[in-house]
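With one protein chain removed, the remaining protein chains of the complex are shown where they sit.
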Amino acid sequence: MTGIAIVGYGYWGPNLVRNFSTVPGSKVEWVVDLRTERLEVIKKQYPTIRTTANFDDALNDPAVAAVVIATPVQHHYHLAKKALEHGKHVLIEKPMTQSSAEAEELVEISKKKGLVLMVDHTFLYTGAVRKIKDLIHSGEIGDIQYFDSTRINLGLFQPDINVLWDLAPHDISILFYLISDRPVSVSATGISHTPNGLENVAYLTVNYDTGHIAHFSCSWSSPVKIRKVLIGGTKKMIVFDDVEPSEKVKIYDTGYTVKSDEEKRKLLIDYRVGDIYVPKLEQREALAGMASDFISAIEKGTTPVSDWKVGLEVVKVLEAAQESIKNKGKEVPIKFQ
Amino acid sequence: MTGIAIVGYGYWGPNLVRNFSTVPGSKVEWVVDLRTERLEVIKKQYPTIRTTANFDDALNDPAVAAVVIATPVQHHYHLAKKALEHGKHVLIEKPMTQSSAEAEELVEISKKKGLVLMVDHTFLYTGAVRKIKDLIHSGEIGDIQYFDSTRINLGLFQPDINVLWDLAPHDISILFYLISDRPVSVSATGISHTPNGLENVAYLTVNYDTGHIAHFSCSWSSPVKIRKVLIGGTKKMIVFDDVEPSEKVKIYDTGYTVKSDEEKRKLLIDYRVGDIYVPKLEQREALAGMASDFISAIEKGTTPVSDWKVGLEVVKVLEAAQESIKNKGKEVPIKFQ
Amino acid sequence: MTGIAIVGYGYWGPNLVRNFSTVPGSKVEWVVDLRTERLEVIKKQYPTIRTTANFDDALNDPAVAAVVIATPVQHHYHLAKKALEHGKHVLIEKPMTQSSAEAEELVEISKKKGLVLMVDHTFLYTGAVRKIKDLIHSGEIGDIQYFDSTRINLGLFQPDINVLWDLAPHDISILFYLISDRPVSVSATGISHTPNGLENVAYLTVNYDTGHIAHFSCSWSSPVKIRKVLIGGTKKMIVFDDVEPSEKVKIYDTGYTVKSDEEKRKLLIDYRVGDIYVPKLEQREALAGMASDFISAIEKGTTPVSDWKVGLEVVKVLEAAQESIKNKGKEVPIKFQ
Partner (left out) sequence: MTGIAIVGYGYWGPNLVRNFSTVPGSKVEWVVDLRTERLEVIKKQYPTIRTTANFDDALNDPAVAAVVIATPVQHHYHLAKKALEHGKHVLIEKPMTQSSAEAEELVEISKKKGLVLMVDHTFLYTGAVRKIKDLIHSGEIGDIQYFDSTRINLGLFQPDINVLWDLAPHDISILFYLISDRPVSVSATGISHTPNGLENVAYLTVNYDTGHIAHFSCSWSSPVKIRKVLIGGTKKMIVFDDVEPSEKVKIYDTGYTVKSDEEKRKLLIDYRVGDIYVPKLEQREALAGMASDFISAIEKGTTPVSDWKVGLEVVKVLEAAQESIKNKGKEVPIKFQ
């Protein structure tokens, strides 16, 4: 039984408490939050969980083997570092940290101490993304030619990170999960409509050395909610529409074939639209899968699907994107060791 | 009665013939096309219209006062130039030409000769775009903060122009029609999946010196057809979904107000979602409005809504976008005199 | 080459003229309409077609082998009778006549004279309905358990027939095309919101002696347009949504299995939702198929898909439905020989 302390009981915290309370092998020992009114909420609903405003109470409790960090991003690094230094396994909400330097330092410590360090990219545990991965790996889709994600809504503006850091981690982690190749550079644009200068609308292109690209459109200022990923393959195309209640993943048999027209010196590309197939998806809650994966990494030494590697890589893309935005779209290289 | 010669009877030509045949004040005298099988089609349907493969037949006919050019883009410049030099008024399908230098030369000639030169940006004549213009100009939407367009489908790959030159003229002309300010630079990315190197997926950001941006997402390789423009104002937001049969324009009462939270030194932005209003739109065919506007410019000297100015400006944006794509998103300045 | 006279050039007439002008083997000789302004329209568009307000002009022309009747329903019977008596083959728009007695008389005359008598139930020639027929006949759907159609919109109120006579023929003909069994009785309800007493909202259930039923919901007073047919089979279910531009037919792998629960003496029926499959449909115009079928029946003696038999059967259902509506849903038997 792995004892868990959850730090931060805001929007996402209750989901973590609920899942770590029900997933086999884990027990929530502490919830830590500076706001006493949030601690009151948890006391009522979960009378057996201890609460505190002092992180040290949890860190010094030998019943706590792992710490889950669900605070604003600016606190991720120092809380995670402190937990690792106290010998606790650590799970951090996405994005991992505010910089790749911070993320890399955490990775170093966790390696040295032999502790699990994991980042919660929940989407990697959804039935939809799992099904898409299966489809791509089966060869049914062909070679992937583009990835186009739109994640926009009228959202709560985050006070400490821009819209790319808030929303794009979902889609970048999905891209990296589906395709093992990694991009070599990014180009991004965006705009802030608020005095704090944090972009609330932003666009990101990532470039692969194969010439392929992926594009991410993120906004907190759209009157409509769109959560759509298009994946184009040489054989078929996939639409992942997460707003759809029952038809989230559609596969389009939509190849096109190049026909040369010698006489007219033209390249004409004909298109063919074929059948559509909407597979039934596994229904289990993604967060439960993520929680189990963390527990399994701690207890059995397995490598989590959403490990520190993808967490760090996502931060690198975001960091480069930020630099590109400030230079109005200028290409910024990224290095993944 | 203005005599018209229509050059190019491909995909769009029949719509032009039908509209110039029914709009008051115009008469289609000639249809010109190099393909005899296309001329056979017109003979059957419109026995009174003369057909020829030789452009000179039409140019030398004094009954022809105006020429409408609906050929592939690469022929626009030299056909239009020839027509203007023969003293004919000219209407060109979008995009106007393959370069701004060509477009500017045509403008010069038309000015010198006192001839109408117009570009067919049909969308400016739709009930939807007209209604949006009214809404913006009434002040109901507030200051425009962003413009975000997605125009993607599984389309016929053009053999001579990339997807931006094919699809973005619609949305750039709409943007320029709605907002009188003009951008100062662009940043674009894209990819070609064909040996000819013409991008079939592309993304374009245009920057205003106010800091505002507009974004255009274009693709011939999407399995789903999307034609959606989001316009964000400080008071309300507009969604123009051209795929919707009966609810193309929706106005969202979706302002957000900044609340300062002194204690936590944070800027929090709250959102409010209000009523939605879906106005009834005027139903007349846009192309008929465009044709009438051309005839009116010739006969009464009025300035067309879709004049050479917007035609030229669109070409300038496309030209800069192309340069940016080749430099992976690098900012490229544009100059509008 | 079969010479055709088309009687009635209202809403549907132009579609008939266009199709009988382009389908191989037919030539439109006459268009007949009492309204001279309608004849003016045809003269402009089709200068080679003769027009008249006098039906006899067409009937007495030996170049006319067949008459197509597209007038209001009240004139179908006497126009068709006159045409048959003049030895012309006859195609009637749906519904065939105002009563089954009228329809049966027309059938008698056509049989005696050896003439083709056909009713235009256009839907039987759509790619969607053809695909559904194939699916059912392949056994993939299993035994059909119900058929549920909704055809509602904000429509032009017909001055001489109620909404069932106007809209239900489409769906009844589809039902009869898909399933060879015929119902034994009907029960219908409805309401008229106009002084003329013709129902503008109506509901129809048809009963089979197997216990199965089909239901039809028709309205001219719905603010939204719905054209949806659900077909439930023991193995799979079909949704035919004619408003959908590109995904009209969806097949749901949605069987349910009976599980007995001995302990609780209950019958529980579990459900399972499986994959969905959206087949590509043939794109040709249905009306062209119908026109060809009529010409083929005349020239080669083939039996049309939409023959007088389905036309008569539809009228019998409508007649019984009308009686049931007047008796507030009372079951009214139908007899098909």
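Residue numbering begins at 1 within each chain, and the chains themselves are lettered A, B and C in the order written.
Keep this in mind: a residue touches a chain if its C-beta (ideal position, glycine included) is under 8 Å from a C-beta of that chain, and two chains touch if they have at least 3 such contacts.
Predicted, not measured: the structure shown is a model, and the values here were computed from it.
Asker: Among C:212, C:280 or C:309, exactly one should touch the missing chain; which is it?
Answerer: Spelled out, the listed residue whose C-beta touches the missing chain is C:212.
Asker: Of C:21, C:52, C:221 or C:296, which residue touches the hidden chain?
Answerer: C:221
Asker: Could you pull out which residues of chain B are in touch with the chain that's been left out?
Answerer: 246-247, 250, 253, 273-280
Asker: So which bits of chain C touch the chain we can't see?
Answerer: Listed in rising order, the touching residues are 145-146, 148, 150, 152, 154-157, 159-160, 185, 187-191, 193-196, 201, 203, 205, 207, 211-213, 215, 217, 219, 221-224, 230, 232, 237, 239, 250, 252, 254, 256, 258, 266-271, 273, 324, 327-331.
By definition in this document, only the chains that are shown with their structure count from here on.
Asker: Which integer distance in Å separates the CA centroid of chain A from that of chain B?
Answerer: 38
Asker: Using mean CA coordinates as chain centres, what's the chain B-chain C distance in Å?
Answerer: Computed from C-alpha means, the inter-chain centre distance equals 42 Å.
Asker: How far is the middle of chain A from the middle of chain C, if each middle is the mean of its Cα atoms, in Å?
Answerer: 53
Asker: Out of chain B, which residues touch more than one other chain, so two or more?
Answerer: Not one residue of chain B touches more than one other chain, so the list is empty.
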